[in-house]
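Apart from one protein chain that is not included, each protein chain of the complex appears where it belongs.
By letter and in written order, the chains are A and B; residue numbering begins at 1 in each of them.
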Amino acid sequence: MARYILTRLLSLLISLTVASAVIFALIEIIPGDPAAFMLGINAQDDTIAALRAELGLDTSPLERYFGWVSGMVTGDFGTSYTYRTPISEMIAERLWISLPLALIALALSTLIAFPVGILAASKRGSLTDTIVMGFTQLGVAIPNFWFAMLMVLVFAINLRWFSAGGFPGWDEGLFTGLKALTLPAISLALPQASILARVMRSALVDTLDEDFMRTARAKGLNRRQAIQRHALRNAMIPVLTIIGLQFSFLLAGAIIIENVFFLPGLGRLVFQAISQRDLIVVESVVMLLVFAVIVVNFAVDIAYVLVDPRLRRQG
Amino acid sequence: MKFKALTSAAALVVLAGTAQADTGLIVGLQLEPPHLDPTSAAAGAIDQVLYSNVFEGLTRFGPDGSVNPGLAASWDISEDGLRYTFNLREGVAFHDGTAMDAEDVVFSLDRARAEDSTNAQKALFAEIEGVEAVDPTTVRVTLSTANGSFLFNMAWGDAVIVASESIENIKTNPVGTGAFKFSNWVQGDQIELVRNEDYWGTPANLETATFKFISDPTAAFAAMMAEDVDVFYSYPAPENLPQFEADARFEVLVGSSEGETILAINNLMEPFTDVRVRKAVAHAIDRQAIIDGAMFGLGTPIGTHFAPHNPDYVDLTSNSQYDPELAKSLLTEAGYPDGFTTTLKLPPPSYARRGGEIIASQLRAVGIQTEISNLEWAQWLEQVFRGKDFGLTIVSHTEPFDIGIYARPEYYFQYDNADFQSLIKDLTAETDPAKRSELIAMAQTIISNDYVNGYLFQLAVPTVVKAGIQGIWSDAPTQAIDLTAVSWSN
Partner (left out) sequence: MKTNRNLVVGAALTGFFTIAALISFLWVPYDIEALNIADRMKTPSFSHLLGTDHFGRDILSMVMIGARTSIAVALVAVGIGMGLGVPLGLAAAARKGSLLDELIGRGNDLVFAFPSLLIAILITATFGPSALNAIIAIGIFNVPVFARLTRGSALSIWKRDFILAARVSGKNSAQISVEHILPNLSSLLIVQGTIQFSLAILAEAALSYVGLGAQPPTPSWGRMLADSQTMISLAPHLALAPGLAIVFTVLGLNLLGDGFRDVFDPRLRRGRT
């Protein structure tokens, strides 16, 4: 067991190293000079050179790569080219929006998906099942940014219940903050809820067919009791796996929604940083997201093995 | 009694609430400044927020684009135009309490023209040979060659006076001499300014000024409609303006800007080296259709690279009337009876993206095929502006009085005409207003006759204002939102 964990740890380190190199290389070859971008069209060449020197862009890529990696190991992400503030501070500030947004969306999606999935599974084959599952098919097919646009049209422009975008800051009060995140969270949650409901249903249906469920029914439990006592627990593994996947997706995948609603979150930070060629910010945020996924995967792998050593050679 | 007391308390609260609101102003802006130092970046958003409000220069722009005294109350110019003696205002202090004197002017100008300067408009300072403090309120600037627009140059946001004491943190905590002090910046959302109670001049009417950054046009529309912002400066979606005009709560000001929007042509790329081909492009374009289609009617057609509201403007639009038949015959004459294919690279603003699709369709009608690529600004700067890898592009040149770029053969559209270059040299040295006007008219005519670029329209600046606000500049002679004279009428 210890040896297994050790090899997995080694491969984790290798993955992270490869990832950092890939990210750095990918971002390094993007054409466009941050200094030229910042100084605009009337800038003279010597001015651009001076700014490049000020930003530390005149050193070799290899030097910058090692500077970046060694900084990150000690928790120092460097300083943004455009904003001239420490990147770790910027990320922390943006996380205060992205993290709550992802959590609310996830909570919403779970709250919708569980009852819907259970309902459909327990009435498998019925008209209810068909209708509910039809809606989830639709939910999976709707592009979330389009759904967001429609919600802005209805709830922000026509009804004026919500503002169409922006984030007033948590200083303005919890309610104001949550209100600003409502429409974005719903747009993010809808497709996720549909997916989760479908997974929930099929996982439940699968367990309903298994022997222990027949035994449970034979023991005199009715369908509802059987589902509550036995099937749900067994269906949780695929459902939790999907929830875990969705969380990392929501954190990174909210870029478009953050742009539609103009939320100053992590996604918009990267999007802006790319167009401003604030490359060091892009590198750090992408690395952070990749790091999060790789480490979570690692933890999940280890957890599975601890629970069931037979799983070791799969995957 | 109790009830009455309660209601009057409520009334008081309401009154206090409105009074509070009336002395503050929330200005919507599309772009957020990357940082707050107007002297080391090109981002127009920095000037929009800070110029004249927080930072001031020796001279300053008036609402009509005239150059007025700023921190310099007056000046003397030597006979040969080489020596400027500025008499600074007395008793001016920076927001941190330190005095603004001649040493600060020397520091600011020397910093801007230094070897390692990161000033985006370093050319403004190119003729300065020396800056010296004669006494605390007198500064003498010596030029290497006479420059008729030196006072104009000193009014730019890139030439504002900063202090050596506060320069280190200028990017996050700007300290100037203006009627407003920087208060707070919530990155990604807003910047707050508060009134400078110790201002040397007429103090501002507004107690606070908040700039809110809303880049998305839909969000801008909703924010304005919900009255979350009081003014939206340079409103990004002209298609929505009729809705504001129809609403009694709002007023729409359409002002002129310095933005000549052109279809820039790579003069060194085949087949555009042939003036007949450039002329054909110019005649293939229907300006009015572009103004209607891309800007929903907002904008003034131009026939040369000059702002129509300027008294020296010459209307040369008839030089390039929409005439597709003429365009076709010019192409045949130039040896392209079946047209040709070129690239059309478009930066992000909607005038370029929408205008580009319309121009592509108009050019196709005379046989010129275009491959459109939509670029980000960084890509545009790299490929088009620095790399000169383009056939056609659309861009608005927003710098005031920038016809001089046609005298720089290395400039991205690569127009090289010795006559024009010597004309601009004469113009720069000329200080007599009448003669200057004459030279300016000649310059406009030369580039129009050479069909250097396709001249489309002067960008208009629509500002949506809540009714009852006075003193907003409708024109944009510079990229600044001068709030010093803004007030609510009650």
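A few notes on this one:
Criterion: contacts are C-beta pairs under 8 Å (C-beta built on N, C-alpha and C of every residue); 3 or more make two chains touch, one makes a residue touch a chain.
Treat the numbers as computed from the prediction; the structure is a model and nothing was measured.
When the missing chain is restored to the complex, the residue among A:Pro61, A:Pro115, A:Pro143 or A:Gly173 that touches it is A:Pro143. Only one of A:Ile118, A:Leu208, A:Ile227 or A:Val282 touches the chain withheld from this view, namely A:Val282.
The hidden chain makes contact, of the residues B:Ile372, B:Met442 or B:Ile469, with B:Ile372. For the options A:Val69, A:Ile91, A:Leu119 or A:Ile157, the residue in contact with the chain missing from this view is A:Ile157. Although one chain is hidden here, its contacts on subunit B can still be listed: residues 217-218, 221, 236-237, 239-240, 243, 289, 292-293, 354, 356-358, 360-361, 364-365, 371-376, 379. Against the chain not displayed here, subunit A makes contact via residues 11, 14-15, 18-19, 22, 26-27, 29-32, 125, 130, 137-138, 140-143, 145-146, 149-150, 152-153, 157, 195, 198-199, 202-203, 205-206, 238, 242, 252-253, 255-256, 259, 270-271, 274-275, 282, 286, 289-290, 293-294, 297, 313, 315.
In the analysis below, only the chains that are shown with their structure count from here on.
Averaging Cα coordinates per chain places subunit A and subunit B 39 Å apart. Residues 31-34, 36-44, 46-47, 50-51, 53-54, 82-85, 90, 93-94, 149, 152, 156-157, 160, 163-169, 259-262, 264, 268-269, 274-277 of subunit A touch subunit B in their complex. Within the complex formed with subunit A, the subunit B residues making contact are 34-35, 40-43, 115-123, 171-172, 186-189, 212, 214-216, 218-219, 221-223, 225-226, 228, 376-379, 381-383, 385-386, 399.
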